[in-house]
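Have a look at this one before I ask anything.
Our next item is chain A:
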Amino acid sequence: TKAGAEEAHFIPLLVYRSGPYAPNGIPIANGFIDYFTLLNERDGGIDGVKVTWEECETKYNTKVGVECYEKLKNKGTAGAALINPYSTGITYQLIPRAPVDKIPILSMGYGQTAAADGRIFKWVFNAPTTYWSQASAFIKYVGQQEGGMGKLKGKKIALVYHNSAYGKEPIPTLEALSKKFGYDLKLLAVDHPGQEQKATWLQIRRYKPDWTFMWGWGVMNQVALKEAAAINYPMDKFIGVWWSGTESDVVPAGDDAVGYKAGTFHAPGANTQLHKDVYKYVYGRGKGAGEKSRVGEVLWNRGMLNALVSAEAIRTAMGKFGKKAMSGEQVRWGMENLNLSKSRLKEVGLAGFTPPIKVTCADHEGNGPVIIQQWTGKEWKFVSDWISPMREVVRPMIEAAAAKFGKENNMTPRANCM
Partner candidate 1 sequence: MSENGGPLLSVNNIEVIYDHVILVLKGVSLKVSEGGIVALLGANGAGKSTTLKSISNLLRAERGEVTKGSIEYKGERIEHSSAHELVQRGVIQVMEGRHVFEHLTVEENLMTGAYSRRDGSAAIKTDLDKVYHYFPRLKERRTAQAGYTSGGEQQMTSLGRALMASPTMILLDEPSMGLAPQLVEEIFDIVDALNKNEKVSFLLAEQNTMIALKYAGYGYVLENGRVVMDGDAATLRENEDIKEFYLGLDSSGRKSFRDIKNYRRRKRWLS
Partner candidate 2 sequence: MEALQAVFVLPFLDMAGEPLFFLEVIIGGLLTGVNYSLVALGFVLIFKASGVFNFSQGIMVLFAALTLVGLMERGVPVWLALVLTVLAMIALAFIVERFMLRFLVNQDEIILFMATIGLAFLLEGVGEIAWGADVKELDIGIPDKSFEVGGILLNEFDLFAAATGTVLVVGLAVFFHKTPIGRALRAVADDHQAALSVGIPLKTIWVVVWSVAGIVALAAGISWGAKSGVQFSLSLIALKALPVLLIGGFTSVPGAIIGGLIIGVGEKIAEIYWGPLVGGAIENWFAYMLALAFLLFRPQGLFGERIIERV
Partner candidate 3 sequence: MANGKKIGDVLLSVQNINLSFGGVQALVDVSFDVRKHEIFAIIGPNGAGKSSMLNVINGFYHPQGGTITYRGVTRARMRPHEAARQGIARTFQNIALFKGMSTLDNIMTGRNTLMSSNFVLQALHWGPAWKEEKAHREMAEEIIDFLQIEAIRKTPTGRLPYGLQKRVELGRALAAEPDLLLLDEPMAGMNLEEKEDMCRFILDVNDEFGTTIALIEHDMGVVMDISDRVAVLDYGRKIAEGTPGEVRVNQDVIDAYLGVSHD
């Protein structure tokens, strides 16, 4: 603890409020900040210790992100409590640095899936769920819709994906499941940025898939929706990853997007107690980070949930280490012992917003369930139940990938956690 300064948790915020991905970056960042502001305004911080943060603009650029990280990692009374990189590229940069700098990484719903194996990736957390879990949940959903997993045999599924590490994430899972359930899988890569997808959609028009999944990002999503509509593809058979299921993806596509579905791991809309508190304590006091009308957008909610998980990890750590600013090392422990139970969710005002999240030493993901939402033209609406991923398929894959990573980097799995 540095002398003289007031005790406060310090959270570096890598945000992207400018550049091509700003439409996504802005609501996420605002959700984050609004939640921390709420904590300070309503509760005077986390268990009495204030939260401070500093934004650093990354423009979604990996190099700038690293620069930001280096700049912020030692700030605050106890250094950075944890870091949310908010970009797959930056996450990968920080993964090797985390054990050295002793700052845990929370990459919620993105980043490296294999990091769910906490025995190798001691410092990285990707709760509540990962791309691989999500992909398996999509297949489950399709199975449900088709009337049972047995009906999957002979079905055709196309995956339209951003041609990058991020976009390729679901492929191993979908391929493994295709073997298991006997559906036909067609992979269609779309190169960054994805302004032009005529060839992709002509292929879909010919292939006539029963279902189409999309792992898209940025402008690629809107164009895909437009093109799908142009070939009269049934939108309710078109499901996007949770980064392709936000307002800024569907609104620009206008009516064409109606009926389109996407995965998510939390509710849309501003209907919980917590949202009310945000209106009251944050926007009511003129301290909102963005426009009030945008509270409750999908990405605002995700940013807020992300902030909440961070804060809960800090709170958990304070339970063990005492009422003071938490260091990265301490928050790592907090993360690893995080248990956001149903009752705790209710306490923080998020009843029904998201399923419970529980992280363990070995499992940094928690294998949380996924839900499908659909765009009505005005708002996102749940159209399924919470679907729990196929852990029996996904977890071994995660462990294998983690082991491989460990081997290449001379790391041995932690023995003391199962």
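Methods note: contacts are C-beta pairs under 8 Å (C-beta built on N, C-alpha and C of every residue); 3 or more make two chains touch, one makes a residue touch a chain; residues count from 1.
Candidate selection criterion: all candidates are chains of the complex that A comes from, given by their letters.
For clarity, every value in this text was computed on a predicted model and none was experimentally measured.
Colleague: Could you sort through 1, 2 or 3 and say which touches chain A in this complex?
Modeller: 2
Colleague: Quick one: which bits of chain A touch candidate 2 in the complex? Just the residue numbers, please.
Modeller: The touching residues are 17-20, 22-23, 26, 163, 187-191, 193-196, 198-200, 202-203, 205-206, 218-219, 222-223, 226-227, 229-232, 248, 251-254.
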